[in-house]
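Here the complex is missing one protein chain, while the rest keep their positions.
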Amino acid sequence: MIRIGGRVVAGPTRRIGPQPGEVIDRSRSLTFYWNGASRAAYDGDTISSALAAAGDRVLSRSFKYHRPRGILTATFHDPGCLVQVDDEPNVRASHRQVAAGMDVRALHSWPSLRFDVGAANQAVGPFLSAGFYYKTFIKPQRLWPAYERVLQRFAAGGRVSASSPHGDYDKRFAHPDVLVAGGGPAGMAAAIAAAEAGAEVMLVEEEHELGGHLRYGDEVALSRLQELRAAVAAHEQIEVLTNSAVTGRYDDNWVAVLQRSMPHVTERLVKARAKSVVVAVGLIERPYVFEGNDLPGVMLSSAVSRLVNLYAVRPGERAVVFTGNQSGEAAAAALERAGAEVAAVVDARRGGALLRARGRGGVTEVETGDGARVECDLLVTAAGWTAPTLLVNMTGVKPRYCDRAARFVPGDDLPSDVFATGGLVGDGDVDLLVEHGRATGLRAARRALETLDGHGPLTALPRLEPADHPALFRSRTHGFVDLSEDVSSKDLVSAAQEGYDSVELVKRYTTATMGPSQGKLETINTVAVLAESTGRTVAETGTTVWRPPHVPISLGALAGRNLEPVRYSPMQPWHEAVRARPIVAGQWIRPEHYGDPASEVRNVRENVGLIDVTPLGKLDLRGPDVPRLLNFLYVNKWSKLDIGSVRYGVMCGEDGVVADDGVTGHLGPDHYFMSTTSSGASAIYEWIENWLQTTFTDWSVHVTEMTSAFASINVAGPNSRELLRRLVDDVDLGPDAFKYMQVRQGTIAGVANCLMWRIGFTGELSYEVHVPAAFGLYVWEALMAAGADLGVGPFGLEAQRIMRLEKGHFIVGQDTDGLTQAFTAGLDWLVKLDKEDFAGRPELVWQSERSDELRLVGLQPTDPTVVPPEASQIVSGANEIEGRVTSSRFSPTLGRSICLGIVSADLAHAGTVVTVKQPDGTRVTARVMEEHAHFDPAGERLRG
Amino acid sequence: MGVARAGSDLRPAARRFIHLRGAASDGQRKTTTYSAFSLLRHGLTHEKWQRAWREHEVASAYDAVIVGAGVHGLATAYYLAANHNMRRVAVVDKGYVGGGGSGRNTAILRSNYLTPEGVRFYDRSMTLYSTLAADLNFNVMFAKRGHLTLAHNDGSLRTMRWRAEVNKLQGVESEVIAPEEVKRLVPFMDISSHTRYPILGALYHPPGGIIRHDAVNWGYARAADALGVHIHQGTEVLSIGVVDGKVTGVTTNRGEISSPIVVNCTAGWASLVSSLAGVSLPIITHPLQAAVTEPVRMFLGAVVVSGSLHVYVSQTDRGELVFGASTDPYPSYSMRGSLAFTEELASHVLELMPSIAKMRVLRQWAGLCDLTPDFSPIMGTTPVEGFLVDVGWGTYGFKAGPAAGEAMAELVATGKTPELISSFGLSRFGDGLLVGERGAAAVGH
Amino acid sequence: MIRIPCPHCGPRNSDEFSYIGEEKRRPGPDTSPTEWRTYLYSKSNPAGWTTEQWFHAAGCGKFIVAERHTVTNEVRATRPKPRFERSNAGAEAGGGSS
Partner (left out) sequence: MPTSTRRGNGSVAEPVARSPIAPAGPTGTRGAWEVSSAHSKAALRLADMTALSKVLVRGAPGEVAPLLCEHLRARREDGSLIVGTGPDSWLVLAPTGRSDAVSEMIASRLRGCTSLVTVIDVTHGSVVLRLSGESARRALEKVCAIDLSDRATPNGSSFRSRVAAVVSTVVRDDVDGDPSYLIVSDRSSGQFLFDALADAGQEFGIGLTGYPEQEI
């Protein structure tokens, strides 16, 4: 029901007869829900056009003052038309098409859109001036949280739900020669010309179909539209993306395109590396500032044209048109065609002025500059254009103000691979826009294809300039400058007076331009009002920084499939079958344990266990200079390592900080094999390559990453030799033939080319076997089968951690940290400062000369049942920190708790009793041990 | 406090200029107090508000020139005037107040660092922040929402516990909590064990939270102005005078200023400004980006940080989510921002809270961070006498503003480096005495 | 995503590379703490053209040298690390160990 000044003037529908350019399909009716009530729509309707057709005028309440708001622009940027659709917040009702059954709800209204209690805020408006919250709620401080909760209630926006499904999003890369942003006449023409010149073109249009402003223009416009669309369609080289937005142009023409309503996914992010970008995003009509400018029924002229011509909706019954350009006239003509009465046209070019609009739930009366009052339900404004310069300004080019046309233009000196055309550049009729678009498209193609001629002569770039336009920003009255943020021109004036008088400060103080349309509607008026109140010009005042995205983009689309690779060992199917508990270790997924780590430990100590250590870093090193390389990389000496032997080594960074450890074996002439920690593998590879490629460029060494090429299995425990003997024929495993710290190559279970090292992290007699990966599962199963009577069983990472702690082996990154130099880690026995040079040597020389350094020590809690959690602090006095427990476990082998810890030098002597403060606050004591090893310090078991 | 003490330790040079012609005069003023009452009065009478801070001509001499009108520079100036009665002080900035990192940070405050020196220092800042609104008579909207640092593997869980233990020993509230407790605090969190980055626990720091960062900058500027400090926006330092190893002043685009003290508080630009005085710093500048979503109704109470996933997120009172991540992968002075940042951010946030996929990013931006090798700041003297630095704030320096300003003011006024910041001197790099905060400061916020 | 023209692979997205750092000289073994720590920690960090090393990790696996402008991020030139050009540091570091 439509009322004007209390009179009912129309029934519930405002749908008019078929229009030549309408985009609705009258043969397909849909039903959806608006705040719980059903509404009819046609396929092709936007939510707001369907609501407008149904006579709904109020689409939301503003977030601060809870003022009623309706359609203003009928575009994506419509500030009063954000709605909740099902579980999706902040949907643009003037862009989103209706789908059957949609549940659409208005924002910011409680209990209902018509009776809104928050509207009481309007009364206190004068006290809620810009920045009021900085000036109050200061004391008493303890009440601030309570105030804060009240403020939060007025937060803008829709709702998210913890049970929403993630949704289906993905991505795609593209490499167009020319990417055209905007599918209006200029953009289409540019695409056509570029394609004709041989370029692969991507043409991106935000709306649901190509055409730009031609879609809602007159018959001439519509016929040009058909021609251009047909020409685009005729070119296979043009890929057209509609309902898609170019959201940003980043360095080196890396362009983000958000593609919506796909058959396969909800949204897709296209990442395009374009050789040339043509920005043809047209112009945005700007609102006018006056009292009552936010009332439902106040609409931009283009909104009226769109509603009538695209959706066959009569936006009002009786209209006043305030205009400074032809677009106002076009709107007036559209209204008349739609059967509305145009009660008055106020032409700013002839001195006409607009004072205020009045009404409660919508406009009912307009007061013009001469004091006349006109009853109406629609006030149309045509106050001028804003060029959406973001995509150009993202390159670093600053927008320039064109005084004559009263608008900012993209600026000068565009990068050579970015072109602008169409309304963004200037005004003209369709012919001129098309001509300019074509000439620009051709230039873009030439630049992309790096051809200077061919495909005919380069047509001259026609003159396209902004047309003169009256500077219409604000009337004599004050009104809203930013409807989304509820910021008025008065707020801006007062902020400027308070000293927030640069455009950046006024923005931050009032939040003008910080809402959903990010200044596309608001910036020019903000700048103009600020200029007016500071006595500066608009040009001097300048704009705020334009930032991407051009339109908001969902987290889902940005995330896409979220490709996060994981790595598995060849034995993974076996681990899964026995339900090993997985642990995420970097990219690797590994078994943490198989049920009971303590019994896994006992089994290794008593029988034999298998652990999958495939993630260990493995590097194949070849060449005559490998020994020099090893001497440089490790802190210890490598010159004399016999073929068939392996050695433990530690690497430090140039700052002397422990970086990695592992063993390296000498396999054959000029052939070595290095192992690193699992987490250090890729960094160490890169580090070695760095030395070889940038410093020791004349050394002959080839390094090959072999981590995944071998399945690595540690066979550990007193029965390990016997177990291996059953599967290995070609290597003598006898204790004298294959000694501790030796390496052999041979065949295991019929699999040739296996490496076997006699080493062990667990402290037991053990063999680390590296099996060609494809046979990994086969060999693992063979070992399991062959060792059944020997008590073979798997053990996981946790059992290994316990056993290495029993043996006192430190773990780089756990028992050391980012500042732990080699001597702190207790590596005095290993570091060979008499080597002429090695990585980190100078720092280690200086560290060796100091005595006040922290030390890593073995610790045993006095009470053997107490296992202080790792990271418990070692303290003295009240709260003086003297160190910390870096590793701590209950040892099933020793039946007591054991630790490693870092302590200050004066506590590092064996026998010192230190105080450990546990996380629960209790303090316990622990004794500093003679050795890091708590079990078999002499290493008899592993040498056996 | 103040004058007497300051006077006794003040280097003679600092006083020499006070009576020179053209020296800044004492410009203290009576300021309107902000309160509900004054708001009401202005609302009723439509009386004009006073300027928050005034504009001045650039004087030819000051007792101290502070370069950079971010939180560090402004706080230093404020405490110089308030605590030490040194008021002939200028803060110069090439842009607008708070236009550097201080105006573009994700505004997370916390003190749960790793080293005892770090924890004590940041805790002092938190103490100052707690009463800052009242001290400055400007509501800075400090919301102690609670701060969660998630642990996704046993290594980071161990680091969390390490931090908690160090924190507790310095009297700072911190505790490692279990995934269920995380879920209670943040119901949108996916704590299931089959995710790529399972949540094994979190470091919970109840006093941590977010603040209205601009308000902090403006509040300091207004309070400093009221005490007579000159704030010069649009004033760029182009060179720094050094004679016989001593600073003599600066040259700006608005003229020369002589001053015995120049304090470099320029964060991302710190290397460039220091090099004007011939001082080289172990600093590299990387952009750090941030983004906000469109607002939705309040659903995220705590500040959530994941170091492994390089993301931190909080919801402001306006309803938008504010995100940050790790610094850009290569050094740059560009503030243009990248797409990769938003992609990574989104995928990581959805890893934690998959049900917010339909929320939309509204704006992204970038700031510059001055990273040091040990992720600790550099505060104190330099080889050039009178040229002081308060830099190296990396991705974490907003929270430090009050404590750093207070300590730097004391150093300027007394000539002595306060104990609180003594571990953070520039000389530590030459001495090999780094303060390792990598584990707690990188990405941590 | 800026593009870095790898001298071996052609122009590639920068996320295929890891940034290594400004080109630096490693002091010889008889270095002083000051000299060494300058090598370790100090950076020239210019706002302008800089010569730096990148590692084409997700490509050819080569370390390359790039000239990049740190304000515009423009990469104006890249070149391979010269092979067989032994730096002094290398000569000293490797000296006599094999």
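By written order: A, B and C. Residues from 1 in each chain.
Quick note on the criterion: a residue touches a chain if its C-beta (ideal position, glycine included) is under 8 Å from a C-beta of that chain, and two chains touch if they have at least 3 such contacts.
Nothing here was measured: the structure is a model prediction, and the numbers come from that model.
Shown chains touched by the hidden one, complex as a whole: A, C. Annotation: of A:G352, A:P462 or A:G623, A:G623 touches the absent chain (contact as defined above).
Of the options A:R337, A:R726, A:K832 or A:R927, the residue whose C-beta touches the omitted chain is A:R726. Residue-wise, the contact with the chain that is not shown comes from A:V578, picked out of A:A234, A:A372, A:L458 or A:V578.
Those residues of chain C that touch the chain absent from the view are 8-10, 12-13, 16, 57-62, 80. Touching residues on chain A toward the chain that is not drawn are 170-175, 200, 263-265, 271, 273, 561, 563-570, 573-574, 577-578, 587-588, 614, 620, 622-624, 700-702, 704-710, 726-727, 729, 749-751, 753, 772-775, 777-779, 781-782, 784-786.
Keep in mind that, in the parts below, only the chains that are shown with their structure count from here on.
Look at where the CA atoms of chain A average out and do the same for chain B: the two points lie 24 Å apart.
With centres defined as mean CA coordinates, chain C is found 29 Å away from chain A. Centre-to-centre separation of chain B and chain C, using mean CA positions: 32 Å. The multi-chain contact residues of chain B, meaning those touching 2 or more other chains, are 334, 338-339, 432.
Residue positions 250-251, 254, 271, 396, 655, 843, 846 of chain A are each in touch with at least two other chains.
Within the complex formed with chain B, the residues of chain A that make contact are 87-90, 126-127, 129, 132-139, 141, 144-145, 148, 151-152, 155-167, 169, 248, 250-251, 254, 256, 269, 271, 394, 396, 494, 497-500, 502, 504-505, 508-509, 511, 514, 516, 518, 545, 547-549, 552-560, 562, 564, 566, 583-585, 655, 813-814, 817-819, 843, 846, 869-873, 875, 879, 881, 884, 917, 919, 921.
Within the complex formed with chain A, the chain C residues making contact are 1-3, 13, 18, 20, 26-27, 29, 31, 33, 36, 39-40, 53, 55, 57, 61-63, 72-73, 81-87, 89-90, 92-98. Residues of chain B that touch chain A in their complex: 34-36, 38-40, 42-44, 46, 48-54, 96-99, 103, 116, 130-131, 133-134, 137-139, 141-144, 152-155, 158-159, 161-162, 164-166, 168-170, 175-176, 187-188, 196-198, 212, 214-215, 218-219, 233, 293-299, 317-320, 334, 336-339, 342-343, 345-347, 349-351, 354-365, 374, 432, 434, 436, 438-439.
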